[in-house]
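Of the protein chains in this complex, all but one are displayed in their positions.
Residue numbering begins at 1 within each chain, and the chains themselves are lettered A and B in the order written.
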Amino acid sequence: MRKLGDIASQSGQLSQVPVQSLMPLPAPYDRIADLPPRKVLNQKVLDRIDTSLDGFSALGLARPQTPEEEHEFVKRFLSGLEKLLSKENNWTFLEQLTLSLDHCARCQTCVEACPIYTASGHDEVYRPTFRSEVFRRLMNEYAKPGGKALAWLKGEHVELNAATLGRLLESAYRCTLCRRCAQACPMGVDNALLTREIRKLFSMEMGIAPKEIHDKGSMLQLRTGSSTGMNARAVRDNVAFLDEEIRDQTGLTIETPWDKEGADVLLIHNAGEILAWLENPMAFAIILEAAGISWTMSSDLAGYDSVNYGLWYDDAQFARVAVKQAEAARKLKVKKIVLGECGHGHKASMVTADRILTGDLNIPRESALVLLRDIVMSGRLKLDPSRNDFPVTLHDPCNMVRMMGIVEPQREILRAICPQFREMTPHGVNNYCCGGGSGFAIMSGYNFEDWRFSVAGRMKLKQILDAFADCPSPEVKKYVCAPCSNCKGQFRDLFQYYGVWEKSGILYGGLAELIVNAMTDLSQPFIKWEFH
Amino acid sequence: MLTVMLISVALVIFFAGNAVRVVKTLRMPAHLRWELYPIPKGPEERQRYGGSYFEESGWWTKPVDTSHKSEVAFVLKEVLLLRGVWENFRALWSWAWLLHWGLYLYVLATLLALGEVLLPAGASFGTLHAAVMYGYRLACSLGLAGTLGLLVIRSWHPRVRAFTTRIGIFDLLLLGSIFATGMLLLTAGPAGLHSMISDLVRLPTFLGNHPAVWHIHVALLTFFLAYFPFTHMTHAYMKYFTWHRVRWDDSPIAHDPHAAKTLAVNLQRKTSWAAPHIAAGGTATWSEVVADADGNGAGKRA
Partner (left out) sequence: MDSSQGILQVFTWNNHEVEVDEDGFIQQPDLWDEQLALALARTDGVIELTDAHWKIIHYIRSYFQEFEIAPMIRKLCKETGFSLREIYNLFPSGPAKGACKVAGLPKPTGCV
């Protein structure tokens, strides 16, 4: 890509994202020849879907086949643009949107903060301001009075055609909404917010969103109760299995309480934990029981899955899920909701939904990290840090840390129970995203995974390897503590792609597992050091 | 006379344009929260690492921090030192800083000049006059240096080059020529820049005696005043909104007595989002949309 207007070019791909240009990784990950080859899409697929941004596809958007189809596509986009500027349709974010549209100085102060742009070797299609600026110019030119003339006058004309839209849409799925760039902007302009508004327009006006997030995500959650498709019976069956596993592994008899009215705590996990990282909900059950907490889980629709994918792409879906979750808690008359180790679930429920939930729906919500910190610090559990005497580093999930300021509780715990805890650089509110944010960790269609691992997760992988630079050998088992389901999903896939477990002996897992691993009541170590 | 009239019109546009922008923003619907840490609020210990009240258990029972001390400190660093640019784009910083200080000083000198005119004659006249003179001199030198530097960066620096458009260059040229003509005027003797305000206020009928560059300077200023409210340069005050009302607005509705009413208004708004899972081609209120949890299209029957 040479200039911004190329986004409208009728043919070709704006970038090839050459492997040699990507930010180098430390040895032994620096040998390009050792990397898994990129997936080659077959010609039939390529003919139908739009890969003209960078050769990758997150959505598998079908290209319009006729001029009429293209016209219709553009027309629907234009009506969406206008709706974004209306109070009726976008009261939720109108103020933030206008502020970010109108006050960018195009100074590019923000761009070096972006892990995707920098790890890609500064590929211009991933510059945080690229999609924002295209979007801003389209808005100014096509949705505001006198826009056409002004655009020519200002030299900011952008051609609007199906190619522009296909690329704009895909580019909105090349940003993890981590908001690192927003922190750097001296004007308070937020490129991530603009990314999300682009996604919203496509989803809310045109019904276009990645199927993992919409059809098989928020829609499935509203239908079955969970984006995993687990209905109430399935989740109870699975959690009963976890109780059994606890018995088999630790000898402890725990029966997870369900739908207990008046409990102090309603614990809502990301339901993916129950299926894919069961150690985490198991560890929670063990800790809460040992600490004597009055808690329950809910088997109501959405009451057992803290995810709210609408946070990433759609305000209607967002509000629906948020309300359902709050209703489940209200029904049980719990004192508070505690959100398990799920970053976007934290932010969705505690922050973004706050002004949607009023009256008796606004039940106090607290982070599990805070509850765990209080339990660990209270001395109610007998913990022996020497059981965790292996190198541990901490990943900061963007949603909990940069967007909520939950920074220290998890560190207080790790400093207390992990003698070899070390920070990554940078960390805390300045952390880098895992590369799986905003839905990427669950998106795997077409060749999107190649992009997710080679570009989006690149900065994080380097950071993790650097944090363990003093003990690189795979013989030394190391642990990345990632208190977020989504981040764990990204680490699992990222580590597998690069063979990190085999080459470096790095495992990932949650925070609660480390606590249970340090409990002297258990005869066996809780962490199994098996990569999965 | 014409000059004064034009300036008056420009001033009206300036104030009205900025006021409209502010009022429009103030009247936007109560939006969802979208804060970003670090936020300069709360105990200092917590601010050091960017922590929030969410780190406390039972945060909803604790009093909120209402002190604005840290916010003020933050804003001062941003305004006076351009901290964000310093930290993230050093090559741009010196020039941006010069330009901003040029503008600050120009405004300051103008205010002082106004004071000079309005104050009863004799009141510490000498010092004030000197301040105006040196103020303008410094303002124009810094501003001109800053603009020239920015023009170079904008046109050649690989980080910004591709994002420089005609309008960006125009804005810089406009500012640059204001500072440049100001510089020229400074050497133009008693009718120079430092007496511009007094000339404008006191002797509007004799303006014809001024040199051409005086008129160019005044014309550029006039244009700038009328142009300013329609540019991104309004960030000068709109930052109040981006920071205080978005980035730093972490106030939970647990503490807001009007929340329910505001939300009720918003939920009664009618949406026409056309996707099949929302209003599906018709319209529906937001509360109908939320109630249609299966996403069958709340507006379909319409």
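Quick notes on this structure:
Just so we're on the same page, a residue touches a chain if its C-beta (ideal position, glycine included) is under 8 Å from a C-beta of that chain, and two chains touch if they have at least 3 such contacts.
Predicted model, so just to flag it, every value in this text is computed and none were measured.
Across the complete structure, the visible chains that the omitted chain touches are A. Contact with the chain not shown here comes from a single listed residue; of A:Gly80, A:Gly188 or A:Gly207, that residue is A:Gly207. Although one chain is not drawn, the whole complex shows that of A:Ser52, A:Gln96, A:Thr224 or A:Gln410 it is A:Thr224 that touches it. From the set A:Ile49, A:Val429 or A:Cys481, the residue in touch with the chain omitted from the display is A:Ile49, counting the whole complex.
Within the full complex, the residue among A:Met1, A:Leu53, A:Leu138 or A:Ile274 touching the omitted chain is A:Ile274. The missing chain lies against chain A, touching residues 45, 48-49, 59-62, 64-65, 69, 72-73, 206-212, 214-217, 220-221, 224, 226-231, 233-234, 237-238, 241, 245, 270-276, 278, 305, 307, 342, 441-442, 444-446, 485-486, 489, 532.
Note that in this section only the chains that are shown with their structure count from here on.
The distance from the centre of chain A to the centre of chain B, with each centre set as the mean of the Cα atoms, comes to 33 Å. Those residues of chain A that touch chain B in the shared complex are 2-4, 76, 79-80, 83, 87-89, 91-96, 98-100, 102-113, 124, 129, 133, 153-156, 179, 182-190, 193, 203-207, 219, 222-223, 316-317, 319-320, 323-324, 350-359, 362, 364, 366-367, 370-371, 374, 401-409, 428-429. Interface residues of chain B facing chain A in the complex, by the touch rule stated above, are 25, 28-39, 46, 49-60, 78, 82-85, 87-89, 92, 96, 159-160, 162-168, 232, 234-235, 238-239, 241-243, 245-247, 250, 252-254, 259-260, 262-263, 266, 269-278, 286, 289-290, 292-295.
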